[in-house]
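Complex shown without one protein chain; remaining protein chains in place.
Labels A and B are assigned to the chains in the order they are written; within every chain, residues are numbered from 1.
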Amino acid sequence: MGQAGCKGLYQSLFDYKTEKYVIAKNKKVGLLYRLLQVSILTYLVVWVFLVKKCYQDTDTSLQSSIITKVKGVTFTNTSELGERLWDVADYVIPPQGENVFFVITNLVVTPNQRQETCAESASVPDALCYEDSDCPPGEPVAAGNGVRTGRCLREGSAQKGTCEIFAWCPVETRSRPTKPLLGEAKDFTVYIKNFIRFPKFNFSKTNVLDTTDRTFLKSCKFSPENPYCPIFRLGSVVSWTGSNFQEIAVQGGVIGIQIEWDCDLDKAPSECYPRYYFNRLDNRFSGNSISSGYNFRFAKYYRDAAGVEFRTLFKAYGIRFDVMVNGKAGKFNIIPTIINVGSGVALMGVGSFFCDLVLIYFIKKSHFYRDKKYEEVRSGHQGNGKVNVEQLQSLQTVEA
Amino acid sequence: MGQAGCKGLYQSLFDYKTEKYVIAKNKKVGLLYRLLQVSILTYLVVWVFLVKKCYQDTDTSLQSSIITKVKGVTFTNTSELGERLWDVADYVIPPQGENVFFVITNLVVTPNQRQETCAESASVPDALCYEDSDCPPGEPVAAGNGVRTGRCLREGSAQKGTCEIFAWCPVETRSRPTKPLLGEAKDFTVYIKNFIRFPKFNFSKTNVLDTTDRTFLKSCKFSPENPYCPIFRLGSVVSWTGSNFQEIAVQGGVIGIQIEWDCDLDKAPSECYPRYYFNRLDNRFSGNSISSGYNFRFAKYYRDAAGVEFRTLFKAYGIRFDVMVNGKAGKFNIIPTIINVGSGVALMGVGSFFCDLVLIYFIKKSHFYRDKKYEEVRSGHQGNGKVNVEQLQSLQTVEA
Partner (left out) sequence: MGQAGCKGLYQSLFDYKTEKYVIAKNKKVGLLYRLLQVSILTYLVVWVFLVKKCYQDTDTSLQSSIITKVKGVTFTNTSELGERLWDVADYVIPPQGENVFFVITNLVVTPNQRQETCAESASVPDALCYEDSDCPPGEPVAAGNGVRTGRCLREGSAQKGTCEIFAWCPVETRSRPTKPLLGEAKDFTVYIKNFIRFPKFNFSKTNVLDTTDRTFLKSCKFSPENPYCPIFRLGSVVSWTGSNFQEIAVQGGVIGIQIEWDCDLDKAPSECYPRYYFNRLDNRFSGNSISSGYNFRFAKYYRDAAGVEFRTLFKAYGIRFDVMVNGKAGKFNIIPTIINVGSGVALMGVGSFFCDLVLIYFIKKSHFYRDKKYEEVRSGHQGNGKVNVEQLQSLQTVEA
């Protein structure tokens, strides 16, 4: 007793101070507390440790590279193009085999366009005219194909016509075929090679089965039962998204192929394998004609013998595939383990907090327990009080 | 009393143990503690729950697809190209309408290049020569256009000339026009269709107003007042970044269009709408000529009647648009709510810790409170001490 002050502080450096607890022999609150403890413990063990694997250090900064290669040929015979065979160099844009690639399934072709004057398409509202003054020269047609020359072209004795324009002539007038030109594209295959690396753990893997069987990749097809063969039939991919191939082939669309790596590196490397998810990524439910489907225009440029440039304009409808990779890897690490055990213990405090509320406010004998839990001290008449307190302490600790 | 040991432990399984508190009737420390409590509670409620919405489970792994479509035509009349109309297939690279697209605004054209020999451009320092020995045959010109043939070409009686090279001849010699060729590109529009999906909540949305009015998208323009019309005038986009269109059109640049989705799925789906941000992404403040602007070279390849290849080289200046999407969605979930309430309670412990320090070290009567807070026990003369302690405990608990 009385060794307070600096000296006492120094002496008591290796004293262990532990909270004093009051044992409340109240079965109800006790049971409540045990229940809360068991709930928190269960949450900790099941959710934090088993499901979320919070004892692991994780790496989500995946390095990934995608190489895609489409295979397949198809033959078409149309009045505009004649007999034509389509191979990969013809229908895949861009050709590089990156993670985003487009397969043409439908085409509007406008061949032999040259820079000259012609009538604007009648389907452009802004091009309609009754007389030449409706076509101010030099002004572009809004949402049209060229700039007005100042003349209004009317066929025969028609009242209404369209402005003459300077443009790539003749302008595109055909509408979208209702039957896809390359409907056979459903049998094309795409080989998706994905190489990933988790830099934190220096762990690399590929989505291709590491086999010495040279014929495996030549003959296999991806299916949920065969996840190590990343060769996909386009028609199957479309059907896995819940879409109809012929419908998407006519008006185009965007399909997302998601590759997900969720690797527990505490297990064997073979347990780390990719999962594939297929989604339709353009809004096929929209009623807007302008916002459904996917198409774009591109041109091939030529020069005739006189050196004059002409081009063939293509309006291509088709399927764009976006291959997206994400993943995370986890490996046991002592620091997150300690942190999570720690916050679990801290969470126990919430249980105590809640049970304390019940004990000292909500049960019948709460008054009694409140008095026991809170020991009131007041230092009003300090001199006098001090002595008495110390007397009591002597009594309590005896050896003083 | 004395039921310690295994039997006692078992009996006390449902006893509730609660920390014993000492009530310090010190108004100053009490006030300090209440202030800290109120601060922490305010922080919890305002910051953690209202601002950060930590009661929600969040999904940041957004699935997004972007389709872009540029519209507009412009007419140019230059000495090199003559009268020419430019449409989308001419000036947008690449044509696919992905999230990154480039609009040509300025051009240096070098037509009819063929594989042959010609003089290197005089603007390449490494190509200057006085005699043939300055041009070692077979060696490429550093930062030049071809490999030296071994001859030094001097015009007339000039002392200095440039090496003859084997290259695509004639080499590009023109410099950048100071007035943009396609300055009218400021009136082009781009339609950006963005479809997003939060896989965790299976929530999809698009940035286009879901309307049945077919003319809405044909006539509207994006503005802060009209955020559901994702049709942007290029000139407006450039001005929103704080740049001057004519300046960026001359030397090129990169503009970022950011679409941000911050969705609270506890509210109505219509509350989840995109916000657009526009930024200049190339460093326009740099004084380096080499590091300002944006341009690249590409070529169109032709064959003449004899089957010999020739090409037209384009050095294209223009604006690259990078459309970037990010977002997150949140929805109420009981687990993060409990976790955050829990860590809030734990944070209260920091308040207690701080007030304890004040109470037992920094106030006048700290000595008194220290003795009350810390009850010293020592087990020196255990037998004797034990009895007396238990006597005291009997006295305290009475019913013993």
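Going forward, contacts are C-beta pairs under 8 Å (C-beta built on N, C-alpha and C of every residue); 3 or more make two chains touch, one makes a residue touch a chain.
Computed from a prediction, not measured in an experiment: that's the story for all the values here.
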Given B:254, B:272, B:323 or B:341, the one touching the chain that is not displayed: B:254
Contact partner of the left-out chain, one of A:52, A:160 or A:367: A:367
Hidden partner chain, touching residue among B:111, B:140 or B:227: B:140
Touch with the omitted chain, as defined above, among A:52, A:84 or A:221: A:84
Footprint left on chain A by the chain that the document does not show: 12-26, 61, 63-65, 67, 69, 71-75, 83-85, 87-90, 94-98, 112, 191, 193, 195, 197, 204, 206, 208, 210-212, 214, 217-218, 300, 302, 304-305, 335, 338-339, 341-343, 345-346, 349, 365, 367-372, 374-378, 380-381, 384-385, 388-389, 392
Positions on chain B where the hidden chain makes contact: 1, 4-5, 17, 19-27, 29-34, 43, 47, 93-94, 100, 102, 115, 138, 140-141, 143-147, 166-168, 254, 256, 258, 279, 281-283, 286-291, 294, 296-299, 301-303, 305, 307, 311, 313, 320, 322, 324, 326, 343, 346-347, 349-350, 352-353, 355-356, 359, 369, 372-379, 382, 385-386, 389-390, 393, 395-399
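Basically, only the chains that are shown with their structure count from here on.
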Chain A-chain B separation of Cα centroids, rounded to whole Å: 15
